[in-house]
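A single protein chain has been omitted from the complex, and every remaining protein chain is retained in its original position.
Entry: chain A
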Amino acid sequence: MFEIGGKKLKSRLFVGTGKLPDYSLIEKMYYEAGIEVFAVAVRRIGPNTKHTKNVLEYIPKGATIMVNTSGAQDHKEAVKIAMIGRELTDSDWVKVEIEKDTKYLFPDSFETLKACEILVKEGFKVFPYIYPDLNLAKELEQIGVEAVMPLGSPIGTNKGIGCEVLLKPIINEIKIPVIIDAGIGRPSHAAQAMEMGADAVLINTAIATSADPLKMAIAFAKAVEAGRLAFEVGLLKEYEYAQASSPLEDFISG
């Protein structure tokens, strides 16, 4: 069990629901992979839109909905999306994701900070998606966000933890939870994030676009658990030369 955003959760694996081939997989992930937090996005729906199905109808009652402001170009749009989210769900969890550039989808730190200031004051549980920037993370912690979500590598790239030297200081220095978000492509990357001491990870593409999203979600859930257990025990030091595992003394004489 760990506590985040005013909730007690068992699973440290948060899952994004974008690109899923079938929304009915969400319920299966909830029951079979133990996923408790699902990220969703707000888009136009209805006539003349690509989207006809509403993902909310597929999220099990007990699950927590994290409203993602993705698509927002500035803090005003992000705040508006958060308000819509609260209007439609009981959830006050909002992932603040603001990107102006669509090539790398890097978060806009300045707009993110502004949106977080407003949303914390409005009583939201705020989860900003950020660059692995310790100074920004500290600033956000001061403001009162629930957790920070630094990227492992650019969204959807499956490249894994591309900047451990930048992420580690955030994990070490700030007291609120750190959720590694974006770029994690394999269960082993997720395990690595957890071994580093991340409190949780958020995975979307690597699960949703795999040949079997449910099986992959289970694989990620196990990797996250394994990495967390290892972190709690403490990782061992690396050595330059071999360190015998069996005793070298009292060997049989030849």
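One rule holds in what follows: contacts are C-beta pairs under 8 Å (C-beta built on N, C-alpha and C of every residue); 3 or more make two chains touch, one makes a residue touch a chain; residues count from 1.
Everything that follows uses one rule, which is that contacts and distances are computed from a predicted model.
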Identity of the absent chain, which is to be given by its UniProt protein name, from "2-oxoacid:acceptor oxidoreductase subunit alpha", "Glutathione transport system permease protein GsiC", "Nitrous oxide reductase family maturation protein NosD" or "Sulfur carrier protein ThiS": "Sulfur carrier protein ThiS"
Per the touch definition above, residue among A:M29, A:L202 or A:A221 touching the missing chain: A:L202
Listed residues A:A41, A:A78, A:A115 or A:A198, member touching the removed chain: A:A41
For chain A, the residues touching the chain missing from this view: 16-20, 23, 39-49, 51, 53-57, 65, 67-68, 70, 80, 83-85, 87-89, 155, 182, 202, 204-205, 208
